[in-house]
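The next block holds one structure in the form of structure tokens; read it before the comments.
All protein chains but one are shown at their positions in the complex.
As written, the chains take the letters A and B, and residue 1 is the first residue of each chain.
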Amino acid sequence: MLKLLIEKELRDAFGSTKFVVTFAVSAVLVLLAFFTGAQNYHTQRAQYEAAVAESMRGMEGLTTQEYMMLRPLALLAPEPLAVLVSGVSNDIGRTTEVRGQGMLVAEGSRYSEQPIYAAFRILDLSFIFQVVLALFAILFAFDAISGEKERGTLRLSLANAVPRGTYLLGKYLGAFLAMTLALAVPLLLGCVILQVMDVPLSGADWGRLGLIVIGGMLYLGVVLGLALWVSASTQRSSTAFLVLLVCWIVGVLVWPRASVLLAGRAVEVPSRDAIMAEINRFQRQQFEESLSSLMDIIPRESGEDGPSAEAIEEFQKRQQELADAREAEGSAFRARVQEDRINRLRVQEQWALRAARLSPATTFSLASSTLAGTSLAMKERYQESTLAYQEAFDRYLREKSGSSQGGGIRIMLRSGDEDDEPEELINLQELPAFTTQPVLFGDVMGHALLDFGLLLLFNLISLAGGFVAFLRYDVR
Amino acid sequence: MTTTTTQPLLEAEHLTKRYEDGVLALDNVSFTVSPGQIYAMLGGNGAGKSTAINLFLNFIEPTDGEARIDGIASHRDPLAAKARVAYVSEQVRLYPSFTAIQNVDFFARLAGKTSYTREDYRQALLRVGLQPEAHDKRLKGFSKGMQQKTGIAIAILKDAPAILLDEPTSGLDPKAGREFVRLLQDLRDEGKAILMSTHDLFRAKEVADMVGIMNQGRLVMQRTRDELHGEDLEALYVRYMAGYMEG
Partner (left out) sequence: MFTTLLLKELRLLLLSPKYIATFTVCVVLLLLSVFVGIQDYQATADQVAEARRMDEQLLLEATSWMGLQTRAYREADPLQVFVAGTHHDIGRYTPIGRREIDLDQSPYMEDTLFALFRFLDFAFIVQVVLALFAILFTYDAISGERERGTLRLTFANAVPRVMYLLSKLAGAWLGLVVPLLIPLALAVLLVLVFQVPFGGADWTRLGLLLAYALLYFTGFIALGITVSALTRQASTSFVILLMVWVVFVLILPRVGATLAAQSVAVPTVAEVESQKEAFASATRSRFIDDMRTTLATRNAAMESMTPDERDAYLEANEWEWMQEQDRQRKEMDAEIDAHSRRLNEEVRVRQAVQERRALAYARLSPAAAFGLAAMTLAGTDVGQKARYEEQMDAYRTDFMRFVEEKSGNSGGGIQIRLGGAGSGGSIGGGDDESLDLTELPRFEAAELSLASYINPALVDVALLAVYAFLSVASGFVAFLRYDVR
């Protein structure tokens, strides 16, 4: 019986122009998203590699006397999945100038560099699912019950020994299957495009992409369930459509924005400027102190040739000790000042996202960006990577030059006789290379689990609502 | 053609329906239809005919009394009751994107009939007078009468012991109407119990074994074919309608 109902739904779907048109459009969109995504990835990759090369070239020609002037850039590498689910990947800074010590600030988000894309944004897979396909799912299922009633076929069907639950389930599964089948082909073709265009995806990446699609289907399931529910709660399909359209506007376009804007504003977070100013002030103070303390230990010139080599070494050692002490002091101060802000940001984020998740569209969006590694965690991941790199870089510096870049002021001393020695260049090969922490499959899965659970729950709720409404439906 | 005294298949017992808005659409109506019998329910628009049929199908719950099919009260065990009855609605409209055969196939399977072949469907469609060239056409272009015929074919194919027909001849041309009457007679001869609502006095008189006249929710007159024999049904109809008005 259920099979028969599903079969009929499928045949009904594939025979209707509405379905054919909507899915032709979505097929084109999905293919376009994959194609432009792959192209974007390559463009970004090329730009990234050029930037890395340029940054190396910028450091070429520094001599071993000039370790203090090394400023390697920690550049955020493009990730293949980020072009399919852009998340916040275009909103966060991608370039960090790394010093051995001190605060690091990422600069230059893609949108800030190219505001034209910020104005129009990007067509990616998650947008297609979240906005366009959801609308199509509504278009497809809004008259599932009320339409059959208007056509009179509902009476005819229910004049048979068909349990209503089975009937509704048949509708739901039939619609779901029809959409899955219609999307399967363009999605598979999209994967082929990724392969053909040499987008480097590892096994785990494919797994994540698969999960993103599954998440998308779950989300469409919620939309279908909701459409059935509304359809089973209204007598006329035009009313059902109106209600669903309003639901779509609110759930997809408005709620995510409004909830984050309102809930986010409800938690007050001190501005970054205030914190930066405080840190600046502290640093300036440190700087002045360090100047005077250095003046005290600076070796007096012992003759025509300047200070002796031993004196310089002694001075360097003292200087490094002072610098380390100041750096420790400085980073403790920064941590203290920033901690409160970070905690508040966390709370703000929690509230905003909790509120936002009331809409399945948001839940899906969060799940997909988590899986793609482009959620808010991306920023943290990058930050942590740069901090880790900073440590490695600092270690490298101490090893090579015996001193760090932190701790306020530095005085470079040269003894006169060194001048004649041929200058040796820094071997940049030995400079530690920056890598971003990889997105760990288990990690993101763990984070996305909540959203997947929520999507399932939304499915169940909408189906249950549909059942209750349909059991009481007036089929006359 | 005598009324049988075997166990009736369709029974209305003190059937009463008051809608949520207070309209008393059926007021304590009782009648029975036995196998091999055609019962014609006559009455003007809004008399309560469709309400009665809807009660048999459990599309609505009775306010009082019950409608039974083969002894099963519809509102107690709707699925069992509905397995024993076929139904043709007032205005059959089917899936416009399906062909006639696809429509018929779907509803036959829904009724639990899985053994039919394509040929059986063609036969049934021919039997109700749908021209062969229309069998594989989508229903989009079908006229009201053609859809009605397809609907009747669906009812035949269900092969249920009882048949409910709600103004089945609306939309049929005269020739089709005549063929329909013959079809009904065949079905009766196969032993089906048929309940038909109509306001077509002429046809009712031609085929019905029992005629009931309804007015404002009441069964105001009920005669067997034999009782009606010498009488002018039209005059009776007008009299009962008018009499009720005055009373």
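Assume a contact is a pair of C-beta atoms (placed from the backbone, for glycine too) under 8 Å apart; a residue touches a chain by one contact, two chains touch by 3 or more.
These numbers were taken from a predicted model, which means no experiment stands behind them.
Counting contacts over the entire complex, the absent chain touches A. Touch with the chain omitted from the figure is made, among A:R257, A:R336, A:R395 or A:R472, by A:R257. Although one chain is not shown, part of chain A still touches it, namely residues 17-18, 21-22, 25, 29, 32, 36, 39-40, 43, 47, 50-51, 54-55, 57-58, 61, 68, 73, 75, 87-88, 91-95, 99, 101-103, 105-109, 111-123, 127, 131-132, 135, 139, 239, 242-243, 245-246, 249-250, 253-254, 256-258, 260-262, 264-265, 269, 271-274, 277, 279-281, 283-284, 286-288, 291, 323, 345, 348-349, 352, 356, 362, 365-366, 369, 376, 379, 404-412.
As a convention for this text, only the chains that are shown with their structure count from here on.
Centroids of chain A and chain B (each the mean of its C-alpha atoms) stand 63 Å apart. By the touch rule above, chain A contacts chain B in their complex via residues 1, 4-5, 8, 11-12, 15-16, 151-153, 155-163, 474-476. Contact residues of chain B toward chain A in the complex are 50, 54, 57, 59-60, 79-80, 82-83, 85-87, 89, 91-98, 102, 106-107, 109-112, 138, 151, 154, 158, 164.
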